[in-house]
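This is the structure, below, for whatever I ask next.
One chain of protein is taken out of this complex; the other chains stay put.
For clarity, chains are labelled A, B and C in written order, and residue numbers in each chain start from 1.
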Amino acid sequence: MAGNTFNEVFKVTTFGESHGVALGCIIDGCPAGIELSEEDVQIHLNRRRPGQSEVATERDEKDKVQILSGVFEGKTTGTPIAMVVYNKDQKSKDYSNIKDLYRPAHGDYTYEAKYGHRDYRGGGRASGRETLTRVMAGAVAMKILSEKGIEIHAYTKSIKDIEAKDCDFNYIEENSVRTCCKETANDMEQLIIDSKADNNSVGGVIECQVLNLPPGLGSPVFDKLDARLAQAMMSIGSTKGFEIGSGFDSTKMFGSEHNDNITGMTDGRLEFEKNYSGGVLAGISSGSPLVFRTAFKPTSSIKREQVGITRDGQLQEFLLEGRHDPCIVPRAVPVVQAMTALVLVEEVLRAA
Amino acid sequence: MAGNTFNEVFKVTTFGESHGVALGCIIDGCPAGIELSEEDVQIHLNRRRPGQSEVATERDEKDKVQILSGVFEGKTTGTPIAMVVYNKDQKSKDYSNIKDLYRPAHGDYTYEAKYGHRDYRGGGRASGRETLTRVMAGAVAMKILSEKGIEIHAYTKSIKDIEAKDCDFNYIEENSVRTCCKETANDMEQLIIDSKADNNSVGGVIECQVLNLPPGLGSPVFDKLDARLAQAMMSIGSTKGFEIGSGFDSTKMFGSEHNDNITGMTDGRLEFEKNYSGGVLAGISSGSPLVFRTAFKPTSSIKREQVGITRDGQLQEFLLEGRHDPCIVPRAVPVVQAMTALVLVEEVLRAA
Amino acid sequence: MAGNTFNEVFKVTTFGESHGVALGCIIDGCPAGIELSEEDVQIHLNRRRPGQSEVATERDEKDKVQILSGVFEGKTTGTPIAMVVYNKDQKSKDYSNIKDLYRPAHGDYTYEAKYGHRDYRGGGRASGRETLTRVMAGAVAMKILSEKGIEIHAYTKSIKDIEAKDCDFNYIEENSVRTCCKETANDMEQLIIDSKADNNSVGGVIECQVLNLPPGLGSPVFDKLDARLAQAMMSIGSTKGFEIGSGFDSTKMFGSEHNDNITGMTDGRLEFEKNYSGGVLAGISSGSPLVFRTAFKPTSSIKREQVGITRDGQLQEFLLEGRHDPCIVPRAVPVVQAMTALVLVEEVLRAA
Partner (left out) sequence: MAGNTFNEVFKVTTFGESHGVALGCIIDGCPAGIELSEEDVQIHLNRRRPGQSEVATERDEKDKVQILSGVFEGKTTGTPIAMVVYNKDQKSKDYSNIKDLYRPAHGDYTYEAKYGHRDYRGGGRASGRETLTRVMAGAVAMKILSEKGIEIHAYTKSIKDIEAKDCDFNYIEENSVRTCCKETANDMEQLIIDSKADNNSVGGVIECQVLNLPPGLGSPVFDKLDARLAQAMMSIGSTKGFEIGSGFDSTKMFGSEHNDNITGMTDGRLEFEKNYSGGVLAGISSGSPLVFRTAFKPTSSIKREQVGITRDGQLQEFLLEGRHDPCIVPRAVPVVQAMTALVLVEEVLRAA
């Protein structure tokens, strides 16, 4: 109810602030008998880690996960799995310039409106650093899903107005922007580098495809599979939109165009002419590939003058310090993948 | 967990099939002391009712709500409010043509994949008729919100490629398509009529604005206000996308363009140059108007030949019988409003 | 959260007041494919019905259940099952004597303290009539459990100081007090009749045994099987205590006496010398018979002068009108059984 818990069966509760002691999560409801090591989790944290790509300095031994409970002799026990990452850089930086200022596009004001005060160090709980704990939990979910042959492929579909043209899943981890498209990858990367040089930022769209999902997952009415995916994606910071299958484009078509005839059924999976439904019919998976997209706005933190407002109501120009991602999209790819895994593992376990 | 419950504090559970005995809901968690009559609910059901507009026959005494519990001497008691609408037309129609056929864009196959069998009469639980119970519960939520001065304005933003140009909330209930725009209303209406004549259908976008929402509503991380709205909207049948504020357009802008400076604060509500955030910052309301859009695909049920598949795997052409909405958007407007009310009343009560 | 919902998987939400329009429930989460008719439910409602025993007038056609949804062609569909019983006797009785009076041992004052006002007609939501909806839901749970061979035997263990001496499950429904003991049944019955004649009331203990429960049901820590049973039993009105296995007597023994050696294992069910654990070890079923007891106080409503307090703080003698059960225990037996079924079906489905 307080917003830090996700799922009911594979229940994940996360904690931690950007510059607090540690971040982590508890998974309550992971089945027993799953092989799990810290390395299984670390591999995904490394993909989300700041400073990983060729266009930025590599920092070493960051965000090292520790499993505190729930694993015995290399296997999950069915009891809660607690995981933690201690923050290394807790040096008492000077935050006096930001302490009494509400910045646009940040949670400064809204957290204070809700809670009365806020941890202003590096964004506190509202920092993107929070997604680290989603990736932790998602890594465990992916272990379960991959045992069932379910594959989750998330990738950069567009950076600003550069859109991917083809789609090769194997290429995703081979380029710094994590696009699926060899043809446009360099342009995307260059656009980000140029934006950074210009003290500017860009956004983009992440698409996610899930293959081999069995039919019959999801629920009617409020917990439709697409509805839960929408919540999961829109819960990631910096997102502004979600669409599945034909998405917003569908509103421009006639029914006769959008009409997506069934072409067959293989291994209990429906096949369609165009998969406009995106793999979900009436909230429940049809066995067709799941396809959905999430919109990420350009990073708000740019090194240009912006106008905020002080606690006592005075407009105030300010200039952000520090190093910020000129584009959050490449590092958000593993987060999208993790949240997708969390939604799907829930449905897989409910159906078990 | 089974998908028919929404919210935790103002907890709504719905039931009922299109051609079963009755549809209804229980609200468990409505505060005591709210004035409530059947008329308060009926007024909204009438807006959702089929056959209401000038372009269709008016049928009378439809969908009459009965309150079974939770109200005493005209006021809610704090105990569960059960409401029910009995189905009038339960005549044993012949469904033999559809019984063993899985249609595209319907839940026929997915319900069977999940549950093993299905109530095939009129779509059963997967019918759009289910939204009736959302409107019931939303009507009660709106009583609570309106006492706090919170206004929810939902309206047709576009029908196919005709987009509203101006926005007058007072005009919404004065035109059959429920657009906010006098200039385009006739064109929208005509497009729907023409589509119907052509045995075709169209979709569109519903926009919703919420005024006077206090700052500080919503939760961090997973239950961000925009994430919960996304789930609520995407849980309505026929939706394919959701966006808030600048939405998918944001991905095409530079950070410097998307940069939305604060211009002031009035009564604890932040004001922005462009309200690109759509009224939510870091998942919590800022006091600016909430603005979001939902994409509705063109109605799947058109009187043209389509290709489905039988239970035993044979492709089969079929032609739908019966009368169907050529465009679901105008009748979905009160559903969007109701779901918005359910999301917001939850946050208002959590914050109380 | 508002207290009218039980379970998470087999989620039951109930509604209704003693003298309102109707009482009923929704089960959200019942598996599909269970054969279910109104008769399956009615049979249990009849056991709970007032005026059923030889010592009271038989009233006819009372508490007739109607299934509103979730069943198609005689089988559950997996979607919500709504059931309702309309109140017959809603004649506007005169409640002016009770309207402003808080009676001892009733919820008059506490409901007002919580909700600001109350439905004072016949106890409103706090009436024992509410248990009718537990029996409805329990009837469906029992269908599922009996398919798995699980037997729930609840019976009167004692009435005041008369305690059952032997235990024959087949005898339970053959005597008006629903005891398992032929030897003491008449004495128990006579004691109740005498109490009634004396305008007095008595209480007693209901014991419940569950046979053929598989091992491994229940959860560690907070949702231990015995903890959930304790909540379920103590949620029934008029209960004052719960104990499992050796219960309160265990506190009087040395460890060496209480020591309950294992004597064997049959079909995966542990066997013990004395079953002091009552079938639960560390919160999880061991396969031994589940045995627990619930204490019911003597009915508060007796035709003798009692002292209450008025809304404006004046002590006031009052004399209750109407016909009341001189002992609630016999009619509470099916309620105990129903609540046990609800706890167990949840665990069975979680483990599925």
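As a working rule, a residue touches a chain if its C-beta (ideal position, glycine included) is under 8 Å from a C-beta of that chain, and two chains touch if they have at least 3 such contacts.
Computed from a predicted structure; not experimentally measured.
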Given C:E8, C:D100 or C:D187, the one touching the chain that is not displayed: C:E8
Sole residue of C:G24, C:P80, C:G122 or C:G245 that reaches the chain not shown, by the stated touch rule: C:G245
Touching residue (missing chain; options C:V85, C:A295 or C:V345): C:A295
Chain not shown, touching residues in chain B: 1, 8, 79, 220, 352
Sites on chain A contacted by the missing partner chain, in the whole complex: 1-5, 8-9, 11, 13-17, 20-24, 26, 28-29, 32-33, 66-70, 72-73, 75, 77-82, 84, 114-119, 121, 124-125
Residue numbers in chain C that touch the chain omitted from display: 1-6, 8-9, 14, 102, 104-107, 109-111, 113-114, 125-126, 130, 158, 160-161, 195, 200-205, 214-224, 226-235, 237, 239-248, 250-265, 268, 270, 272, 276-278, 280-287, 295-300, 302, 304, 306-309, 313, 315, 350-351
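As a convention for this text, only the chains that are shown with their structure count from here on.
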Averaged-CA centre spacing for the pair chain B and chain A, given as whole angstrom: 27
Rounded Å distance, chain B centre to chain C centre (Cα mean): 39
Chain A: positions in contact with at least two other chains: 1, 8, 220
